[in-house]
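Heads up, the thing below is written out as structure tokens.
Just one protein chain is left out here, and the rest sit where they should.
Note that the chains take the letters A and B in the order they are written out, and that residue 1 is the start of every chain.
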Amino acid sequence: MTASTPLATTASNGTRPQPQRQPGFHFPLAKVSFYGFCSLSYIFLLSPLVVVVGASLHRGSRYTVVKFPPEELSLYWYTQIPDAHWEALTLSFSLAFMASILACIVGIPAALGLVRSNIPVKGLFSSIFRAPLQIPSIVTGVAFLQMYYLFGDLTGIYVNGTFAGLLLGHLFVGIPYVVGTVGAVLQRFDTRLEEAALSLGAGRITTFRRVTLPVIMPGVYAGGLYAFMVSFGDVPISIFLSAPGFVTFPVELFYGMENDFNPSVLASSTLVILFSLGLLLLMQRIVGLENLLRSGGGS
Amino acid sequence: MHSLLKLSVVAAAAGVLMMSASGPAAAGDLDGQEIKVCTWGGSWRDIQRDNVVTNPGGLEERGATVTFVTGSPQDNMAKLIAARGQPVCDVIEILDATWDQMVELDFVVDELDFSLLPNAKHLADWQIGKNFTGSWFTQEGICYNAEKFAEHGIPTPTTYKDLIHPKLEGLIQIPDITSGGGLANFGGIVKAAGGDENNVKPGLDLINAMNVKKFWKRGSEGVTLLENGDIWALISHVGWCMRGHKAGQTYLKFVHPIIDDEHVGVNKFGFLSIVKNSPMEVRAAAHAYINGYLDEETQFQMSSRAGTIPVNVNAQARLAQDPVLAEMAVLDAEGIAKEYRVRYKGIDITTWNDQWNRAVTQ
Partner (left out) sequence: MKARWDLILVPSFVLSFVLMAASQIIFLRASFYKDLGLGRQGEDIIFTNYGRFFTDEFYLSVLWLTIQVSFLAMLFTLVFGFPVAYMIARLRSRWAMVLLAGIVISTFITIVIKVFGIYIMFSASGIVNQTLMGLGILDKPWTVIGNDAGVVVGLMHFTLGFGVLVLYSVVQTIPRSLEEAAQIHGSNRWRVWTRVIIPLSLPGVTVSALMIFNMCMGAFTSAALLGGGRVFTLPVLIQRVVIMEVKYSMGGTLAAVLLISVLLINLLSIYLMTRMRKQRLVIT
């Protein structure tokens, strides 16, 4: 299967996969067709990546666009990745990282407040937190840029074209994901645990740190990962908020292809695939993706 | 919590490692001048940086700092408008189509100082105005798969109308009106169909009659589709056709379409100018940048790579030695003079857009 190639490295890490007997798959036909159907999604999602990785290995010339399957295998284009791509990747990475951390810092109290308080019209509050997902990103981009100029005119502080300005835009779309995932975990949270800790004399902060936080952590990771992915892949917001000298990676690629095509974009995209694999392995080592899995997604 | 901390430390360390510091600039006549340049991104920007900024004797050696504001001319103009004239950049590269709007909005300087632009003397007269210089131009036309045409008995096209052929249904690509070459090609099609700048309907009818599969935004997409046989003809500038040819699609041929009795082929221009609100202290560096852009070597590098035609006549002459380009492009002055250029002055592009949007949707 096409899908299994890039994933093989992950599988070899740790224990061997155990064949599981699915409860209720009595006849192989149902089982096979179920897995077959599921693999369609993987082919759909991963096959363009296979093309990108494959084409990045084709030597060709600087005039080549996308050649798949590759004919003359070579790592040449990996040596030709321009500095601008590295700078853009660094920016995208720092931005996505900061945006996801900040989204957690803002999102956790928001989720706690939403789930546990008894404020009236809770639905309204939650829909305001969710709203950024419903605004088309291109509108968010232009609107933030206009807001920055207006703010600058009023205060003399122009955040447009700064890292902070870009970060704020990405934070804006990242928060709803954290509120969603942490909220989902909190809904299932047994508050008696906290009560027990409190009655045993633990302070409120200690209780939060030692009892509440560990339990909601999977939700935090899931939300943080979403915020990271959204920020890392964003084009429309970053087009407007990026600035002289620095653009995010997807924007660099977006514009890099407008007037010319440098085959090294395929090589740097392949590196992003490897990088995200590495990031997942790191998360696996530190938290265990199972924990992340357990918290599930945002609804 | 502990693990979160660990994760942050690892990630932050990685971020710091990846961050590269730039070295201090050498002393020179442009010391301390920081300019921002609005241009396209990717290798377009890289060629400029390598030939104008970081080359020996380039702006960096002379003490100036150059940063790039990348985007298409439309995007960069949208940024200028959102900034209400604040200097988003000092030097701006734009297209002929956007130029009049820039002037109308009073975004560019009234006059350039040509004493600081010695390279401008290598440009033809009509490529220079008091407040701009040309930067390059492209020749737009029809790039087609000669093998497929011959195989299916489709006659060699001489103009757009020849692409209306039952065997070419859904096998033609035209630039989207929002892409770089969109307005120029659309203008050419309109003219060839008997319309003009104020009456674009004949052009839209012609496009619909061609049964276009897709409107391209990036030439690289078109070249990929040509290679896979998904399209047989691509309306684009010489550069993309040359590119496909040099990458192994040797069956690609280029036609400069007949527009009317006087015109053959279509071209579009890049313009360079200085933004009005750009600070006076950096004007010397801004001029030096434009001058470097017009330099023979920069012009040659840019054109041989992207297939645009240099405005510097010396670079133009050198380009004639490239066999593929020499065959596809028109490099003699007489031929260039016959190329059709859209008159954008006084027309409302937004009505073109609006009519286009309504006409091309499925």
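Heads up, the rule we're going with is that a residue touches a chain if its C-beta (ideal position, glycine included) is under 8 Å from a C-beta of that chain, and two chains touch if they have at least 3 such contacts.
Here the structure is a predicted model, which means the values were calculated and not measured.
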item	value
Displayed chains contacting the withheld chain	A, B
Sole contact to the chain not displayed, among A:T90, A:T140 or A:S242	A:T140
Full-complex contact with the absent chain, from A:Y63, A:F97, A:F129 or A:F246	A:F129
Listed residues A:I81, A:L168 or A:A202, member touching the removed chain	A:L168
Missing-chain contacts mapped onto chain A	3, 6-7, 10-11, 14-20, 22-26, 30, 34-35, 37-38, 40-42, 44-52, 55, 65-66, 68, 106-107, 109-110, 112-119, 122, 125-126, 128-140, 142-144, 146-147, 150, 168, 172, 175, 180-181, 183-184, 187-188, 204, 222, 225-226, 229, 232-233, 235-236, 249-250, 253-254, 257, 265-266, 269, 272-273, 276-277, 280, 284, 289-290, 293-299
Touching residues (missing chain, whole complex) on chain B	74-75, 77-78, 81-82, 84, 101, 104-105, 170, 176-178, 213-217, 220-221, 224-225, 228-230, 348-350, 353, 357-358, 360-362
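Note that in this section only the chains that are shown with their structure count from here on.
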item	value
Rounded Å distance, chain A centre to chain B centre (Cα mean)	34
Touch list for chain B against partner chain A, complex	1, 3-4, 6-8, 10-12, 14-15, 18-20, 36, 40-46, 67-72, 75, 79, 82-84, 86, 88-89, 179-180, 217-220, 223-224, 227, 242-244, 246-248, 305-306
Parts of chain A lying in touch with chain B, wherever the complex brings them together	60-67, 82-84, 86-87, 89-90, 93-94, 97, 101, 142, 145-146, 149, 160, 209, 213-214, 217, 220, 239-240, 243-245, 247, 251-262, 265, 282-283, 286-287
